[in-house]
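Read through the structure below, which is laid out as structure tokens, and then see the notes.
Missing here: one protein chain of the complex. Every other protein chain is in place.
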Amino acid sequence: MKSKILNQGPERTIALIFEKGDDVVSLLEQYARDHALSASRFSAIGALRGAVLGYFDWELKAYERIPVDEQVEVLSLNGDIALDGDEPKVHAHAVLGRRDGSTVGGHLLQATVQPTLEVLLIESPGYLRKTCNRESGLALIDVDA
Amino acid sequence: MKSKILNQGPERTIALIFEKGDDVVSLLEQYARDHALSASRFSAIGALRGAVLGYFDWELKAYERIPVDEQVEVLSLNGDIALDGDEPKVHAHAVLGRRDGSTVGGHLLQATVQPTLEVLLIESPGYLRKTCNRESGLALIDVDA
Partner (left out) sequence: MKSKILNQGPERTIALIFEKGDDVVSLLEQYARDHALSASRFSAIGALRGAVLGYFDWELKAYERIPVDEQVEVLSLNGDIALDGDEPKVHAHAVLGRRDGSTVGGHLLQATVQPTLEVLLIESPGYLRKTCNRESGLALIDVDA
């Protein structure tokens, strides 16, 4: 993954271009840590050679895994980055498209790029913090934190 | 729903964090009215315990209702806010993900959050107005208005 700043100012726009074989979630988390992102949002299109999506099971309080073992288009990939303690945390949801145009989507757990993923990330000067939500057990954005 | 301004300037970025039980459309409309939004766009991810989507029937000139009565991930939720007369009007389309990764989508008529919905809203200084489109009967954005 390579990056390029497209706009300086209170909000910065950064293109993150992933290459074949790149692991999306770990590289996004790495970029977020390296650049201390505290309140960012992003959107992406491209293609993957495989992914694991998640569905949050409200009874089990855990993500059910949805493996996608085929070449798919990334039809939408939207997310945000907020602080969980001092660590930037990436939260992303994706809709993927198969050869026949049918779609599969969920919380993005893992994704491997092929041949490219074009992420436009906007870094805001403010910050967002996550706190543990008791009922779900998830760390959720808390604007009062 | 709580809000936090992430960026000041000609365009402001605002995080709107919805909580369990929040009704998305009515709270978005309320926020838009309270803050006199005249040209905004937004994108969101999160999860819902239920929703009603719509498909515009071009013959009947009315929305057919698509009820979604289960816990679903919000895979994408994109929209804009423009003025219809003096009132801000929210227009949003959503793709929702079920337990097996299958998707259902449409015009967002109603949605109840569980456990969270993270909306990033960008408020532009300009304005967009809607005027009634005769053929469809819908109020559509008209850049000359």
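As written, the chains take the letters A and B, and residue 1 is the first residue of each chain.
The rule is simple: a residue touches a chain if its C-beta (ideal position, glycine included) is under 8 Å from a C-beta of that chain, and two chains touch if they have at least 3 such contacts.
These numbers come from a predicted model, not from an experiment.
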Among A:S40, A:S76 or A:S124, the residue in touch with the chain that has been omitted: A:S76
Options A:I45, A:L109 or A:L138, residue touching the unrepresented chain: A:I45
Missing-chain contacts mapped onto subunit A: 2-9, 11, 13, 15, 17, 20, 43-45, 47, 49, 71, 73-76, 95, 97-103, 114-116, 118, 120
Touching residues (missing chain, whole complex) on subunit B: 9-11, 39, 41, 43, 53, 55-58, 64, 66, 68, 76, 78-80, 91-95, 103-107, 122, 124-126, 128, 133, 135-136, 138, 140-144
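The rule is short, and it goes like this: only the chains that are shown with their structure count from here on.
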CA centroid of subunit A to CA centroid of subunit B, Å: 21
